[in-house]
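Beneath this line is the structure, given in structure tokens, with notes to follow.
Up next is chain A:
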Amino acid sequence: MKFMVVDDSMVIREKVENVLKGEEFEIVGTAQNGVEAVEQFRLLKPTVMTLDITMPLMDGIETIKEIMAIDSNVRILVVSALADKSTLIQAMHLGAYGFLCKPFRDIELIEAIEELIEDIV
Partner candidate 1 sequence: MGLSNIMRFKGLTFATLGLVVVFLVYLALNLLLNAKAERDLRYTTSIIQLLDRVSPSLSSSETQSSSETQNLISSLEGFKTGQSLRVSGETISTHTLSKFLAPQESTLDLLVTQMRAGDFNASTETAGGLIKSIDRRLSKKLKLTRYLQVAAGMIAIGFYLLVIIPMIMRLSENQDAEVKVVDETKGIMSTVSEGLFLLDHDYQIGLEQSASLKKIFKLDRDLEGDFFDFISNYVSQHTVQTAKEFLGLLYGDRVKEKLIKDLNPLNEVEINLVRRDGSYESRYLDFQFNRVMEEDKLKQILVSVTDETRRVLLERELAETKEEQEAQMDLLLRILKVDQAQLRTFFLAANSDLNSINSKLEARGHGSLEIQSKVADIAKTVHKLKGDAAALGLHNFEFIAHALEEELVLVKNNADKVSGKALLPAITKIKDLFSELEQMENLVEKLSQGQTQSLVDGADSIEATSAVAEDANASGFAHLLQDLSRTVSKRNNKRAHLEVHGLELTELPDELQETIQSVAVQLVRNSIVHGSLMPDQRLKAGKTDYINITTSLNETDQAYTLHVRDDGEGLDNQAILDRAIEIGMLKPEQLDRIDVKTAFKLIFHPNFSQLSEATLDGGRGVGLSLVHTMVKELGGAISVQHKLGRFSQFKVSIPKA
Partner candidate 2 sequence: MKEKSLEVFVDGLTNYFDKTTSSLAKVSTPFLIQDINKYLQDYTGIIGISGNHKGSVFFTAPKIMVVKLISEIGVMTTKEEKLMDLVGEISNTIAGNARRVFGDQFMLSTPVVLKGKGEQLHVSNISSIYVIPVVWQNMSAHLIINLDTV
């Protein structure tokens, strides 16, 4: 399953990659801001992606809007430390499937991803 990681923090990108290495995913791309994310999404068409909200150039909310316009079948898990629930809820309304709060433990990420894709595996 094609997987993409979008986060402006390198630590988080690496952490997600490391955690998912042993699972059934193929990490096809990583991006550190919304603009990169949209570009790569167009090329790589991942099935699943984790997405940060607070990012430079283009934030997560805008990114979701653009990605949904390209392919709304992608399963997006918002991974953010943002405390403002209404922004996060907006992200869900725009098409994200769920939310994981930073900081997270490895097992929390795995469980969230499993839940995210349970009906398409």
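Convention: a contact is a pair of C-beta atoms (placed from the backbone, for glycine too) under 8 Å apart; a residue touches a chain by one contact, two chains touch by 3 or more; residues count from 1.
Basis for inclusion: all candidates are chains of the complex that A comes from, given by their letters.
This structure is a prediction, so every number in the text was calculated from the model and none was measured.
Peer 1: Given the complex, what touches chain A, 1 or 2?
Peer 2: Here, the candidate touching chain A is 1.
Peer 1: So in the complex, which bits of chain A are touching candidate 1?
Peer 2: Listed in rising order, the residues are 77, 85-86, 88-90, 92-93, 95-101, 112, 115-116.
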